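A protein chain is absent from this complex, but the other protein chains hold their places.
Showing chain A:
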Amino acid sequence: MDDTDDTLVLGGEKFASRLIMGTGGAPSLEVLDRALAASGTEITTVAMRRLDPASRGSVLDVLRERGVRVLPNTAGCYTAGEAVLTARLAREALGTDWVKLEVINDERTLLPDPIETFDAAERLVAEGFVVLPYIGDDPALARRLEQAGCAAVMPLGSPIGSGLGIRNPHSIELITEAATVPVILDAGIGTASDAALAMELGCDAVLLATAVTRARRPELMAMAMRDGVVAGRRARLAGRIPRRRYAEASSPVTGPVGEQRRAPS
């Protein structure tokens, strides 16, 4: 397979990059802008919040300049009703019917609430939204959301901002094996090898923010994430060798120095 054919199709649109970068946590819009450029991302998330008259500079200006697609999220919502209203407001403010659906259950873990998320997903799909739900690493819920008409499923690797990587690779693999919509590993990525692992497990894309924006050098980490996603994707397409219990020689087994001294077994 030629790399150039390997496009991500999400919500009926094609993307060359399989890295989706969030904008949260960047110390300044300048740092964010450089990190976005270095990441090569074509989609980036924003949150919807009450307008603050005192705030200077808009993240939207940066994203418009960069030419990346804006994906509003419903971060901060605890109920389906709040999430549906936030999605409607985002559609009105940003002119997009795409939404990263995020309904959390408690503020300590920020883990997604499956009941509220599913309820909101059904309502938003019915309203014509392209719904990308953030969920736990639960293959059953992923299937139900796909059946409900979601455009992708976005299981977590570990809690938001934790940098704990992918705590349950087995579940992620069960999700990617069964899904017929894109699977986007969302949350928990700490470093480039986590992003590569997500792709090796069959994810179609990776969404991350904190790992880049709170890195000591965000721009450099953005490059590492871009490379990690590409490396993992290529490895997935190439097909890893099976794991073996014992060694398999990679050099010829006959004719080494001293061969005659070893008795045949």
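What to note about this one:
Heads up, the rule we're going with is that a residue touches a chain if its C-beta (ideal position, glycine included) is under 8 Å from a C-beta of that chain, and two chains touch if they have at least 3 such contacts; residues count from 1.
Simple rule for what comes next: contacts and distances are computed from a predicted model.
Per the UniProt record, the absent chain's protein name among "RNA polymerase sigma factor", "ABC transporter ATP-binding protein", "Sulfur carrier protein ThiS" or "Cobalt/nickel transport system permease protein" is "Sulfur carrier protein ThiS". Per the touch definition above, the residue from A:Leu94, A:Ala148 or A:Ala178 contacting the chain not shown is A:Leu94. Among A:Gly11, A:Gly24 or A:Pro218, the one in contact with the hidden chain is A:Gly24.
One of A:Val59, A:Val103, A:Leu185 or A:Ala205 touches the chain omitted from the figure, and that residue is A:Val59. Of the candidate positions A:Glu102, A:Glu146 or A:Glu219, contact with the hidden chain is made by A:Glu102. Looking at chain A, the residues touching the absent chain are 22-26, 32, 45-51, 53, 55, 58-60, 70-73, 75, 81, 85-86, 88-94, 100, 102, 207, 209.
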